[in-house]
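Every protein chain but one is kept in place in this view of the complex.
For chain A:
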Amino acid sequence: MMTNPGNRLTQGQFSFLPDLTDAQIAAQIKYALKNGWAVSVEYTDDPHPRNTYWEMFGMPMFDLKDPAGIMLEINNCRKTFPNYYIRVTAFNSSRGVESPTMSYLVNRPKKEPGFGLSRQEVDGRSIRYTIHSYATDKPEGERY
């Protein structure tokens, strides 16, 4: 049974919804800026959920007032890496929080092969389960 047709990657906010439009992305960025969070753009071609640290596309953007500047960077990143996963992260730097508070995908590869479940027999009859992205069988840069 296919529970996730098209094998869409579901990571971060809004990932079960249809892809956000640019206007919706800008509105979300606006919310982050209103709260004084620093927004940054990141990309990767390794969709494993434990792959926490993606490549940064430029520096995090501090002290911005308007989403236009970040949309500019997002579109630059989409142009440079059209077939990568791209996400927007909002970082809350206030003391005691100091961690990302928002994170959502703004770009995904055209074809997502999804994940396979692999089983490993250990200690007699015990089985360990793990997931494995089909995309990562190929070397970096050639995956999508």
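In the analysis below, a contact is a pair of C-beta atoms (placed from the backbone, for glycine too) under 8 Å apart; a residue touches a chain by one contact, two chains touch by 3 or more; residues count from 1.
Following the convention adopted for this analysis, contacts and distances are computed from a predicted model.
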Name of the absent chain as recorded in UniProt (options "Peptidase", "AAA ATPase", "Branched-chain amino acid ABC transporter permease" or "Integral membrane protein"): "AAA ATPase"
Hidden partner chain, touching residue among A:Lys65, A:Lys79 or A:Arg95: A:Lys65
Interface residues of chain A (partner: the chain not displayed): 58-59, 61, 63-70, 72-73
